[in-house]
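And now, chain A:
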Amino acid sequence: MLAIYFISGFLLAGLVFVFPRKKSVHVITLIAILLQASFTAYAFFHRGETELTYFTFDPLALLFQGILVIISSATFYHTINYTKTIDHLNRSFFYASFIVLNLALTGVYASNNLVITWIFIEITTLSVAYLINFHRSKTSLEATWKYIFVCSVGIALAYIGILFAGAASGIASSGNMSFAGLKSAFLDINPIYLKIAFILILAGYSSKLEVFPLYTIGIDANYVSPAPVSAFLSTALVNGGFVAFFRIFEAMSGTIIGIWINHVLMITGVLSLLVAAIYVQKATNLKRVFAYSTVEHMGLVLIALSLGKAGIYIALLQITFHSLIKSGLFYQTGILHRVLRSYKLVKSGGYLRMNAIGAVILFTGVVLICAVPPSALFRSEFLLLRELGLNNVLLFIIVALLLTFIFYGVFQKNMKVIAGEQAHAGEPGDKPAWSEYITQVILFSAAMVLCFYIPSFLDDLFRSVSGIPDGSFNSIFNTLA
Partner candidate 1 sequence: MVALILILTTSLFFPGLIVRVKSIASGRKGPGILQPIKNIYVLLRKGIVYSTLSGTVSRFAPVIVFGSVAVASLMIPVAGFEPLISFNGDFILFAYLLALARFMMIIASFDTGSSFEGMGASREALYGMLIEPALFILLAGLVVFTGEYSLTGIFNLPGGENYNLIYGLIISYILGNITIIENSRVPLDDPKTHLELTMIHEVMVLDTSGFNLALIQFSSFIKFAVFGSLIASALIPRDLSLAWRLISFVTVQMVFAATIGFLESFRTRFKMNRNQQFILTVTMISVLMFVIILFTKNIF
Partner candidate 2 sequence: MLILLYILFGISLVYIASTEKFRHYIQIYAMQGILLFGMALIELKDFYFLNLLLILAETIIFKSVIVPYLLRKIMQRTGIYSVHKRSLKGNYTVLLMMVILGISLLLAKVLSIPSVNKIYTVIAWFTLFTGLLLVSVRKYLFGHLVGFLIIENAVFLFSMAIGSRFPMLVNTGILLDIFIAVLVMSMFLTKIGHKMGGFEADTLSQLKD
């Protein structure tokens, strides 16, 4: 089925060029999304199976594949509006890149081999370039160039790290580069190889994961791309980086450098939080504010990963809920742009007066992303801060302080947009149709529900990946016994 999925996906991406009319392109992409949904359902029913030797539908893959389907369908729905006015060739390129990006992300999530993951990450870099460069202005060209360049350098560094990991494993075994094989091979290897491989892979994949040190290109890419594409970048692509990194982390965390890895992750997470806290105050553009918020949440995910098995559970919660809420926020930002005609904060204001529904939804989204209850992120951040507080009070204080700064920055800037004075007296843009709010309403209500109740299949996925037993964390006031 996976082979069929890939081949038909590529065929559809090619068909988009053959039938370039607007309606046909949309229909073909819709078929691709439906194909993706059916593939996801198939994968859920065939949980744990391995296909084509290199791809396994383990719980991690299933979780993120499910998120991918939701986000890709919502993104497709919103891009219809954006691609109405461009010419045929560009539209075909856009949707073909979009389809290929989805295929590559599925490859990243499901692959069980270090090298195959790396190849698919490379394919995502290549296919996302066209999506970022949508507006074709000077700044977007600059951001795309920087994105490709820095991502390529990062991927080259990660490849050198993979080589070291491979050399380390090759000494012990026959060079089996699957994650399971690596995990067993890493157990009795000179730790220096593992350390250098880990550092290089973390530094290299940080360009995808939007954490320190290579987060800047993610910020710029989010800034110049159209809002639905930003939504996709901040959620599905970042999830891809997370999966690629997480599998190596899992393979290495049982070795003797496990404690060292935790320290490195903690430092990286805190640095990402610091960066987000500082730069979100300086941000002058609404999409940059949300992009720095992504950096913040990824920093929190890394800190969570350093806290052991409970930490992995919390990290998964964090990243899933972040995907739901951040994508909804970006969709609303796209609508905001059509109404207010600008993303710049100095030129925005008075959104409430111009578009009440949108403003309410934006407000809800901001409240949710700042982890205020009833946000699902409140659940995960509460658990995270509690684990931190139990183990390391100093770190708890630092993280809490930084989160406060970020909360202030994000909230204040969005309140200015919603309730501030109208900056320009021009007439507002077009009034969006009510159907455009559906995606955000669904996503935000799901996030609010998930704060109180996590359905069992989802919880089961979280637990299978992190390995903690049933019954704990059932209520947010529970501890891990």
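Just so we're on the same page, a residue touches a chain if its C-beta (ideal position, glycine included) is under 8 Å from a C-beta of that chain, and two chains touch if they have at least 3 such contacts; residues count from 1.
Basis for inclusion: all candidates are chains of the complex that A comes from, given by their letters.
What you see is a predicted model; the values in this text were computed from it and never measured.
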_Touch assignment for chain A within the complex, options 1 or 2_ = 2
_In the complex with candidate 2, residue positions of chain A that touch it_ = 115, 118-119, 122-123, 126, 129, 138-139, 141-146, 148-149, 152-153, 155-156, 159-160, 162-164, 166-167, 170-171, 175, 177, 192-193, 196, 220, 223-224, 279, 282-284, 288
